[in-house]
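Contents: one structure, followed by commentary.
Part of the complex only, each chain left as placed.
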Amino acid sequence: MVAAKRPVLESLRRDHIIELLGKGQRVDGRKLTEQRKLTIETNVIEKANGSARVSLGDTEVICGVKIELGTPFPDTPDKAILIVNAEVLPIASPQHEPGPPDEEVIELSRVVDRGIRESEMIDLSKLVIIPGQKVYAVFIDISVINLDGNLIEACSCAAVTALATAKMKSHELSSSGEFKQLEDIVPLPTNRLPVSITVAKIGESLLVDPSMDEESVMDARLTLTTDDDGNFCAGQKGEPGGFSIDEVFQVSENALASGKEVRELMKKVIEGAKEGKETN
Amino acid sequence: MTNLIDSAGLRNDGRKFNELRPIKLEVGILKNADGSAYIEMGKNKIIAAVYGPKEVHPRHLVRPDRAIVKCRYHMASFSTDTRKNPAPSRRETEISKIIRQSLEPALILEDYPRTAIHIWVEVLQSDGGSRCAGVTAASLALADAGINMRDIVASCAAGKVDGKVVLDLDNIEDMEGETDMPVALMPNIGEVTLFQMDGIVSPAEFKEAFELALSGCQDLYKLQKQALFTKYFGTDKPQVQEGE
């Protein structure tokens, strides 16, 4: 965004990046379909029901999941509440000062939300206590602490891992229907592991996992979320450029391939968390 | 889940899987706006208006080499089944961004340095697919305002309902169906400028739905051309009603 005010610099950087891409190269030496190093650490916030710290290259985010009691929305009396709220903290970059979320961050929250919700990773009807009256409310709060591009993948990965490792108190309803929280700790029931992969388009090239430098000159991005069965469950095109029809199909293949890699890593971390290891 | 497709393969409103809802397009309907258009698409009733190129406020947003684009997608409080709270929702904020970025690739913004182009999409009544209808109307309003464009943008969703891939979901299909995939296309350039997806599809269904949405965009493009023609060359030949 900052580069936008300096058309000459922006255009120089763009020329350089495109020139490299012409030779199939990227500024940081990666291949076009290569992701940066992904590290996932779980249970980093003991006060949260679930949490994860993810770094993707120099992008770093922390997600905390809180599970509380709530009243269902009037139009969905038999569904628990799921709220995703991402925030780019001002520590994350010189461009982000405190303030209400801008459209960029609202889109980020909503795309992460969609990936989780549409994959049916959480069965929201299972978290209802008394229909229309009392349900669990699952709050997924994500803080970006260092920004170097591809927030959708990093935030989505942190949210999914935090959910998959979240624990909560169990409850029982007395015969008279009264709610009572128990001291037993049970895992939050989850199913699949959705993974969101973003592909950037710069000039004629498509590249997986764009860094901030690459994002600053990209024409458009397309994010696709896939699930464990190799299906697609969410998608979002962003930025003021377009994709040809063939490019959309190519992105869909990238999303399946990279999604599989990331899911393998997530699975290992989640397994490890169950055994008390908190990082990969 | 209600049965949304009957044994004859017809949908809850009698349409076939590849049929658009009835569509009405009008160009130049507002006195004050520099460009405007009205669309009815099923029960959607949407006005789009364009003001500009005009002065940029605040000044620090000025781009020396191109115009900036402001866009708002906004629902009237009376546009939905239960009254919509007038405060701007996060959903409206996201859709405003999505619509803006689906139209920008078609605009030759370099022709208007140091100015702003405002695109306002007002949903008076909403049905499924209001963002697509909004893009389709806004694109006409931009043309009506005389903004230089590389192409028109036409937009339409496909999706999956009762396990079948169908075109142009209405409200019930959007709520109770499995998947919605809104798409926008620049028909002559062949570029997709809006793409979203909610809900699960296999790779084969993905392809099928995407291509069905593209064909819907091509149909809408014909209606868009005709609406502009009607406005600017005064012909009165009856509009083709898609979905008949």
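Note that the chains are named A and B in the order they appear, and that numbering of residues resets to 1 at the start of each chain.
We adopt the following convention: contacts are C-beta pairs under 8 Å (C-beta built on N, C-alpha and C of every residue); 3 or more make two chains touch, one makes a residue touch a chain.
Bear in mind the structure is a predicted one, so any value in this text is a computation, not a measurement.
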Given that each chain type is shown once, what formula states how many of each the whole complex contains? A x3, B x3
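Note that in this section only the chains that are shown with their structure count from here on.
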Measuring centre to centre with CA averages, how many angstrom lie between subunit A and subunit B? 28
Quick check on the complex: what are the subunit A residues that touch subunit B? 4, 7, 75, 103-104, 106-107, 109-110, 114, 118-120, 220, 222, 224, 227, 230-245, 248-249, 252, 256
Interface residues, subunit B side, partner subunit A - complex: 63-65, 82, 90-91, 93-94, 96-98, 100-101, 104-105, 181, 186, 189-203, 206-207, 210, 214
